[in-house]
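First the structure, in the form of structure tokens, and then the observations on it.
Of the protein chains in this complex, all but one are displayed in their positions.
Labels run A and B following the written order; every chain starts at residue 1.
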Amino acid sequence: MAELTMGVGEDIYELVKRLFPIHRSITGKGFRESLRIIKEYLPEIEIGSIRSGERCFDWTVPEEWDIEEAYIEELPSGKRVVDIRDNNLHIVSYSEPFEGILTFEELEKHLHYREDLPDAIPYVTSYYHRTWGFCLSYNQFKSLDRSKKYRVVIRSSLFKGELNWGEVYIPGNTDKEVVFSTYLCHPSMANNELSGPALCTFLGRYIKSKERRKLSYRILFLPETIGSICYISRNLKRLKEKVIAGFVVTCVGDDREFSYLPSRYGNTLADKLALNILEHHTSGFKRYSFLDRGSDERQYCSPGVDLPFCSVMRSKYGEYLEYHTSLDNLELVSPSGLEGSYDIYTKMIDVLENNSVYVTTTLCEPQMSRRNLYHKISHLGWSGFTKLMMDFLAYADGLNDLIDIANIIGKSAYELIEVKDILLKHGLLREL
Amino acid sequence: MAELTMGVGEDIYELVKRLFPIHRSITGKGFRESLRIIKEYLPEIEIGSIRSGERCFDWTVPEEWDIEEAYIEELPSGKRVVDIRDNNLHIVSYSEPFEGILTFEELEKHLHYREDLPDAIPYVTSYYHRTWGFCLSYNQFKSLDRSKKYRVVIRSSLFKGELNWGEVYIPGNTDKEVVFSTYLCHPSMANNELSGPALCTFLGRYIKSKERRKLSYRILFLPETIGSICYISRNLKRLKEKVIAGFVVTCVGDDREFSYLPSRYGNTLADKLALNILEHHTSGFKRYSFLDRGSDERQYCSPGVDLPFCSVMRSKYGEYLEYHTSLDNLELVSPSGLEGSYDIYTKMIDVLENNSVYVTTTLCEPQMSRRNLYHKISHLGWSGFTKLMMDFLAYADGLNDLIDIANIIGKSAYELIEVKDILLKHGLLREL
Partner (left out) sequence: MAELTMGVGEDIYELVKRLFPIHRSITGKGFRESLRIIKEYLPEIEIGSIRSGERCFDWTVPEEWDIEEAYIEELPSGKRVVDIRDNNLHIVSYSEPFEGILTFEELEKHLHYREDLPDAIPYVTSYYHRTWGFCLSYNQFKSLDRSKKYRVVIRSSLFKGELNWGEVYIPGNTDKEVVFSTYLCHPSMANNELSGPALCTFLGRYIKSKERRKLSYRILFLPETIGSICYISRNLKRLKEKVIAGFVVTCVGDDREFSYLPSRYGNTLADKLALNILEHHTSGFKRYSFLDRGSDERQYCSPGVDLPFCSVMRSKYGEYLEYHTSLDNLELVSPSGLEGSYDIYTKMIDVLENNSVYVTTTLCEPQMSRRNLYHKISHLGWSGFTKLMMDFLAYADGLNDLIDIANIIGKSAYELIEVKDILLKHGLLREL
């Protein structure tokens, strides 16, 4: 059984903190440096790569991007008014190199801010369109002197390099696998997205700690969109054969309500499991539609790919105030928020390990009293554990797996694991 | 795309006005005269006929009926108190010839009126039971002098003749056909039923005006019940092979809320289409049950016939005050009411022309930015047309036609035509 490891939330939070300052994008040194840190926790991680310019389905792998320096100086004073040394988000991701002196009017076309969030630096990218730009808070923007000239320096490089990802495979007794897919391409934001890679790292450790594993597990640390497309394009056949459930792990670090985003039709094992566990182990959660999708389930659940992926989050991307700004920082996520997500995900793992179609070994009800599984003197009806056992047996008819039975009888599948184990032990059930 | 032809409502209304004074029944001169007028608008109309006494399934085609004169004179004054020259509805349809002098008590057995609508002349028929009768308003009835005698004159004829219908066939690139069935057998009433034949006439002109037509269309101007039974009995095999959707077009002329009456199980293409268009292009509509049926869907949707017909109306027959009385007149219907119905029906035609199962041509999402179908610099999520394209692609999985996709993403199928066209043009979709 998954026990809440004391303090695991603190450990996950520490990893978020270590990864936070690194300047990441969908390619580049920052991404690889982040994988190196995760390897300290999960030594079996393997680094995958694919060359710039390669085709992956409809896409072409972009050039690699690295950024060394980027700032704006007010002239003639030379005062640096914007500098990525202050915040990685100041530069539009994939900005091309540039150096020049501009009037305010010229500069302004390259500045991004959010009037509705005057203190926040927005997160802006331009992966597939060559341009450059800076992001700054609206308050910063307003403080610029429109009569001055500005020197802009962007020392970035765009070159034929590679796109990377990290992959951890933890084998079990069968090659049926469960996938946790997360993305590591965001710079210096905490809920979206360091919570996902950090949680996945600790889920890997949890899975390894389990003595017997029926299932195999795969954890993917990808660049979002292009990364999942590349990975799927190179592994589709195996994924379709082996994967029984997958989860896009993102936005799992804050303390707010849980969220659930279904697969394309909401009818996969992953969906069924997530709904049962969220229903019984949270105080409430928000159900989204696949129309609200926005992360790698767009690829995993696309027509023809059709993998059984859903997403269990806390505050969903796009739905919280701080999303894609500098306000999504280390104060937004917390050890308790991360630990709550860890709790839900480890319970889902435990259920998957125990999920099968079970059938009764006798016709009619078995004689529970003979096995000391039943109150001996009968006043009234069944209660408590006896009721759970009898209800489990009633629906262990070869049509339902453990989660189905849990849903029929209105209980947590996680809590039924013990019921199933006792019935198995007494020979009253068999696995189909 | 269906554009609202300026003033088409006025044109349809003019046709209603021309047809209104003619004395029609399920057979006879009036019916043929009405078809002749429609032929001025749709020259390709063909007049079908079947002889009195012929069998059609369980029915026998009745004799032809014509009426020349019918009135009641008060004696001895000779004052005409009821005369069909004032209103065609004064005579019970299919009244046998009669001439005689009656006491009020004798006459009264042959008079029909509505106490609940004291100014309305009711519409009464007796197609399959030989009798005669007059219809008059309750106020008229009350004003008759019970102490007087009355001379009744009905110069009608019932004879072995024929039953007629009009049929317009407009071929397209395939022989899969859409049927619009309406009925022309009602005398001098406007919503039920000249609105249907008049609208169908202009739908015919609309269909002909479309340059490319994937589908073929058939418009039927029938006598109600016996006409559809006769037509089905002579064409069942073809109808079952070719018809993909059909509509009973009736009560489409007033300005009130739209109505929808489903097929027997509400699960045909016609139903799916009608519901989508009514949902997104009216401010609300009333959903009836097949148990509320009352027109030719009774035959089209009968067991063994099982054609995919439903009915889109404005105020449904039997559900509005003026129904089947002289109050259902030229004031009840209006150019705007007729034009609103024209708009819904032409949108349904446009969707049918564009409806297919479409599938994506790439695995995973295509790279929209490369095709200038996407914002280049990404702040937040998708919006507007981009969102429609991505959602269309997500469900273009070979399981859904255009209307299904529209229903899944909560949009009008009519509005998705443009989305589909752009995706097709860019090679991102193919028709299955």
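Just so it is clear, contacts are C-beta pairs under 8 Å (C-beta built on N, C-alpha and C of every residue); 3 or more make two chains touch, one makes a residue touch a chain.
Small disclaimer: the values here were computed from a predicted structure and weren't measured.
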Options B:70, B:91 or B:305, residue touching the unrepresented chain: B:305
Residue of A:33, A:365 or A:421 in touch with the missing chain, whole complex considered: A:365
Contact residue for the chain not shown (choose from B:153, B:236 or B:330): B:236
Where the missing chain touches chain A, by residue: 359-360, 362-367, 369-370, 376-382, 390-391, 393-398, 409-410
Positions on chain B contacted by the hidden chain, ascending: 57-60, 92, 112, 122-129, 131, 133, 225, 228-229, 232-233, 236, 264, 290-291, 293-294, 298-299, 301-306, 318, 323-324
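Assume only the chains that are shown with their structure count from here on.
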For chain A paired with chain B, centre-to-centre distance based on mean C-alpha positions, whole Å: 55
